[in-house]
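A short write-up of the structure that comes next.
With one protein chain withheld, the remaining protein chains of the complex are depicted in position.
Letters A and B mark the chains as written, and numbering starts fresh at 1 in each.
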Amino acid sequence: MQPMPKTLKILNGVTAVLLLVALCLVFLYAPREAIMGDVQRVFYFHVSAGWVGGLAFLVTAVAGVIYLIRRQSRWDLLAVASVEIGIVFTFINIASGSIWARPAWNTWWTWDPRLVTATIMELLYVAYLMLRQGIDDPDRRARFGSVYGLAAFLSVPITFLSIRFFRTIHPVVIGSNDPSAQGAFDMTPRMLQAFLFSLLTFTFVYVTLVWHRVRLGRLAEQVEQRKMEMLTA
Amino acid sequence: MAERAGAVLRAGSPSALSGYLKAVGAVIWKDLTSELRSRELLGSMLVFALLVILIFNFALELDIRTRQSVTSGVLWVTFAFAGTLGLNRSMAVERERGCLDGLLLAPVDRSALFFGKALGNLLFMLIVAAIILPVYSLLYNANLFLPALAGVIVLGSIGYATVGTLFSAMAVQARTRDILLPILLFPVVLPLLIAAVRATDSILLAIPLAEIRGWFNLLIVYDLLFIAVAIMTFDFVVEE
Partner (left out) sequence: MIEVRGLAKAYGMRPVLRGLDFRVEPGEFVAVVGPNGAGKTTLLRILSCLARPTIGEVRVAGRRLPGQATAVRRILGVVSHQPLLYGELTAQENLRFYGRMYGLTNLEARIEEVLDVVGLAARRHDLVRKYSRGMQQRLAIGRGILHNPELLLFDEPHTGLDPEAADVLDGLLTKVSSEGRTVVMTSHDLGRAAGLGSRVDILYGGVIARSVQRAEIPADELAKLYRQVTHG
């Protein structure tokens, strides 16, 4: 087993520090929002988690395409790693959104396009993992994962559009304004700074986690290889 | 030996396209012929579709008022469920007696196999729709014979059959086969179903076509996008 690369060690440290700073910025530096109060602070990590979810699934789609071209298992490892992390962050995104929606919209759940799309996206990638689970041959698993990861990712924007469309030209108009408009607020410069810093931090968290997960996947591969060697020796 | 082979095989390929189309046609012909004989697939799809409509009738109490607002939903849910049944069966046939290998051994581009299977599936879906619509009209005294509605059904079925054929080719090769297809398929075809349901709804409410053009565009964009994805990726799904 190879030791942890130096860059990864440094990245671990940097990410930890960034996370700490981001927490301070969100809870201490950013001002308290006038109308919603402290619950508005969910917003910083909520959006960041959503961003990481989207980024992770994009990485999966791209890694899948590269796998299909190059046929190197490391791209497939990256694709799965990214899906697993994306699922966790999308869940954080949906859950934190729900916590915020309770006081802001007075409901845990509404059929807002963004909410529904995030949930469908979560289901898409749970399906992705179920597909992989049903296949024993690693090559086939990787190929099918790549194909499904691409198709799933391409369907997300169309899903978003169709749900949004659903609201705007639905013949029976339910409420005249977009529900997401409720609870909108203007960001002060300090809020904007905290927000951008959170985005940066979460991106770092994502990269660090993916790296660890890919390493884990490689180690699992090596264990498998050793096992085979033992069995065939 | 070689001369005989030459005589039987078409010399070179004077027209690659005609060979391609011939292969697509052969796959469709094969599926139709065996289906017309066994009626397994269409039979189960139809019985299932009728049952779904009956269940909806009691579950939703389809009286005149609610009926108007849910007709499009009931129809599309019925098509979608019956569709997965057909897609599963159509691919399972290729698994029996190793037929998928037989198809892959043929000297034609893999996309020809995909189009053959997808067009066959599309045809089955349209046949089911062509039977279900009059039955629904009769049972609930609603007029569903509208050209625009036929357009929506064709566009919706094209996308459904395209994605469905691609995914069912993956699902049959997995351990969890039959249960896997709907789980893979439904989240990806959701926008297609939303567009189809909304368009159907608007047509039944006699909203002018100009106002629902957006839904048609969405259906067309979805169909084209996923036909492209399927052509590009089908090779990877069937090779080893």
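In this section, contacts are C-beta pairs under 8 Å (C-beta built on N, C-alpha and C of every residue); 3 or more make two chains touch, one makes a residue touch a chain.
Just so it is clear, the model here is predicted, and its values are computed rather than measured.
Q: Would you list the chains present here that the left-out chain is in contact with?
A: Those shown chains that the absent chain touches are A, B.
Q: Which residue among A:Ile69, A:Ala95, A:Leu192 or A:Met228 touches the omitted chain?
A: That would be A:Met228, which touches the missing chain.
Q: Looking at B:Ala26, B:Val77, B:Val154 or B:Ile231, which residue reaches the missing chain?
A: Of the candidates B:Ala26, B:Val77, B:Val154 or B:Ile231, B:Ala26 is in touch with the missing chain.
Q: Taking the entire complex into account, which one of B:Ser38, B:Thr66 or B:Asn217 touches the absent chain?
A: B:Ser38
Q: List every residue of chain B that touches the chain not included in the displayed model.
A: 1-2, 4-5, 7-10, 13, 19, 22-23, 25-27, 29-30, 33-35, 37-38, 93, 96-99, 101-109, 239-240
Q: Tell me where the left-out chain touches chain A, residue by residue.
A: 137-139, 221, 224-225, 227-228, 232
By our rule, only the chains that are shown with their structure count from here on.
Q: Which part of chain A faces chain B closely enough to touch in the complex?
A: Going through chain A, the ones touching chain B are 68, 120, 123-124, 127, 130-131, 133-136, 139-140, 143-144, 146-148, 150-152, 154-155, 158-159, 161-163, 165-166, 169-171.
Q: Please output the residues of chain B touching chain A within their complex, sorted ascending.
A: For chain B paired with chain A, touching residues are 163, 166-167, 170-171, 173-177, 180, 183-184, 187-191, 194-195, 198, 201-202, 205, 207, 211-212, 214-215, 218, 221-222, 225-226, 229, 233, 236-237, 239-240.
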